[in-house]
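To start, I am sharing the structure in question, which I have written as structure tokens.
For this depiction, one protein chain was excluded, whereas all remaining protein chains were kept in their positions.
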Amino acid sequence: MDVAVGLPELVAEEVRESRPARRWDVFLQPNFLLPALVLVVLVTCALFAGQVAPYDPLQTSLTARLQPPAFAGGTSAHLLGTDKLGRDVLSRIIWGARVSLSVSLLVILITATIGTTLGIVGGYLGGFMDALLMRITDVSLAFPGILIALLLAVTMGPSFTTVVLAVSLLGWAPYARLIRGEVLKLRNADFVLQARIIGCSPLRIMATHIFPNVVNPLLILSTISVGLVILVESALSYLGAGIPPPTATWGSMVSDGRGLIDTAWWISFFPGMAIGMVVLAGNYLGDWLRDRLDPRLRQI
Amino acid sequence: MQPGQPLLQVEDLRTYFYTRRGVVKAVDGVSFSLAPGETLGIVGESGSGKTITSLSLLRLVPQPAGKIVGGRILFEGVDLLQLSEAEMREYRGSKISMILQDPMASLNPVYSIGEQVAEPLRQHQRLSGRKLWDQVTEALRLLRIPSPRERLRNYPHQMSGGMRQRVVGGIAISCRPKLIIADEPTTALDATIQAQYLAHLKDLQRETNVAMIFVSHDMGVIARVCDRVAVMYAGTIVETAAVRELFKNPKHPYTIGLLNSMPRLDRKTERLASIEGQPPALLNLPPGCRFAPRCYAAIDRCHAEDPPRVDVSGDHFATCWRVDAHREEDAAIPSVVS
Partner (left out) sequence: MNGSVEPVLEVQGLKKHFPVTRGMALQRTVGWVRAVNDVSFSIPPGETLSLVGESGAGKTTVAKSVLLLEEPSEGKLLFHGKDVMAFGRSELKDYRSNVQAVFQDPWGSMNPRMRVKTIVAEPLVVNTRLSKNEIRQKVLDLLRQVGLRPDQAELYPHEFSGGQRQRIAVARALALNPQLVVLDEPVSALDVSIRAQIMNLLKDIQTTYGLSYLMIAHNLATVRYMSHAVAIMYLGEIVEYADGDELFERPLHPYTKALLSAALATDPDARNDEIVLSGEMPSPINPPKGCHFHPRCPFAMDVCREVAPAVTYVGSKHKVSCHLYSEGSTHQ
């Protein structure tokens, strides 16, 4: 049999060898390091709040009220100052990270799961199912999310669960849209046709062929969502529909400092900064991920 | 330019790509020449460097990774590699044009075809008004587009693939360049449309005496259209000859292998001879002749030293140690089975 084996090893070997060298290099880019750093700090604060924070976030002190930050006239006892109840701003920010992170992780998990499932099922099966799912998605996207969240907060009473539910309600539709778009492209790919020819059931095709190939856009959207979720959660807290006091959340801290912007600016400023930095970090990380997960590379 | 001087003379052109994984020597020492009105074919497979060669001629190599690192490109006596970018722009579209493979990608969907053919005329010859549209119509007529004047306002999506490719040809010819580089212009077209298009290109050449460089992987197209052929492999030219001479009397083992591996249309082929292995990845090439790993005629020297360019007869060159050694004896290398 004239089967020329030739030199396939030249191609394969080359690619394998050069891959390890390249992987390290990629993580050293500033585009990755800076946002990663921010998120590492965030996670550390969230996990080890008790150890990291200098004070109890709920501890009030009438004598230490409205202290400015250490570099603006205050004492080194309270680096970022205190709020109107004498609670240490820095500690509240650190503890607030825990709230923000747990809310976003939970929300992303819920929205990604629901959105991706609906996107894959609708995109692959098409027909009536797809049309129905798309109409539901459209409705979800069209509704003013904040109002729904407020409504929920009023009816169910503000709490951790309410916030997670409310933000999830807003968040699943973009996933569904995005994933469905990807699936529509994949559906006609030759390898999907091949799977049908082999006799794979639609369920198997969706799970083993479609899903692994939408992981990339899924990851990118999730990374960007971290910032967005924190933003929405903060907005809810600001409006009073978030997690109730005295729990320290960044949104409620910004809201508390509202009336004192001209005199005790630090109460709103620092939590606001924290929100901004996390949102930026999420966006930058998402961009970096999108660049790295170029279709040509096809792997994480 | 003096009479008898070639229109284009490329000497030892080198274009390298600097990637994270190393240097890819996409074009590594390519030399050829082209007379006015002549059609030169550049044949090669993927990785041969034929497309990068044609892009290098117009200095359109993708940057920053790609760089022309050496050689001379003498067009009408002027070394294009020494020109500034602004001076080079003067050449593109007016003295040298290019036709690419996919007409749908080459044409801007939001402009009419008249506008697109007019663009180089506006840019280089500063024409406008009646004179401009007359030239545009003439360009379309040269490509045998029926009722050109009525079609000026048509958009690309309103035309078929073959028609679009002719519009691309019209854009290329509008300023009456001396040279048109066509990179796989018919690969995306159906067989019967391809035949039409090539016939039109030949008519075009007859009427305007434009020289052409035809880049393709399809030997059949090359045989039909070209006067001379250069065969490229892994960044170098392995053989150059007049078209008839190349097909009847190939010398380089790659050319021979290529011709032998093509099934014949005019009679039943019992068994195709195939070339072992595949075209090499251009990173970290082994020393010596780049074709040696796949060559049925390779000797030790082929794996160690770069082969020289050997003058086989007059206008026929081959870059091969075996050809060098047996210049007088044709019996050394098995030739095409005919």
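A and B are the chain letters, set down in written order, and residue numbers restart from 1 in every chain.
In this section, a residue touches a chain if its C-beta (ideal position, glycine included) is under 8 Å from a C-beta of that chain, and two chains touch if they have at least 3 such contacts.
Model, not experiment: these values are computed from the prediction.
Novice: In the intact complex, which of the depicted chains does the undisplayed chain touch?
Specialist: A, B
Novice: Among B:Arg92, B:Arg176 or B:His217, choose the residue that contacts the chain missing from this document, as touch is defined above.
Specialist: Checking each option in B:Arg92, B:Arg176 or B:His217, the one touching the absent chain turns out to be B:His217.
Novice: Which is it among A:Gln67, A:Ser104, A:Ser140 or A:Asn213 that touches the chain not included here?
Specialist: If we include the chain that is not displayed, A:Asn213 is the one touching it.
Novice: So which of B:Glu11, B:Glu45 or B:Glu119 would be touching the chain we can't see?
Specialist: Missing-chain contact among the listed residues: B:Glu45.
Novice: Pick out the residues on chain A that sit against the missing chain.
Specialist: Its contact residues with the unshown chain are 1-6, 8, 11-12, 15-16, 189-191, 193-200, 204, 208-209, 212-213, 298-299.
Novice: Quickly run down the residues of chain B that touch the omitted chain.
Specialist: These residues touch the chain not displayed: 45-46, 160, 162-163, 190-196, 199, 217-221, 223-224, 243-244, 247, 257-259, 261-266, 268-269, 271-276, 278-279.
In the analysis below, only the chains that are shown with their structure count from here on.
Novice: Where the centres are mean C-alpha positions, what is the separation of chain A from chain B, in Å?
Specialist: Taking the mean C-alpha position of each chain, the two centres sit 51 Å apart.
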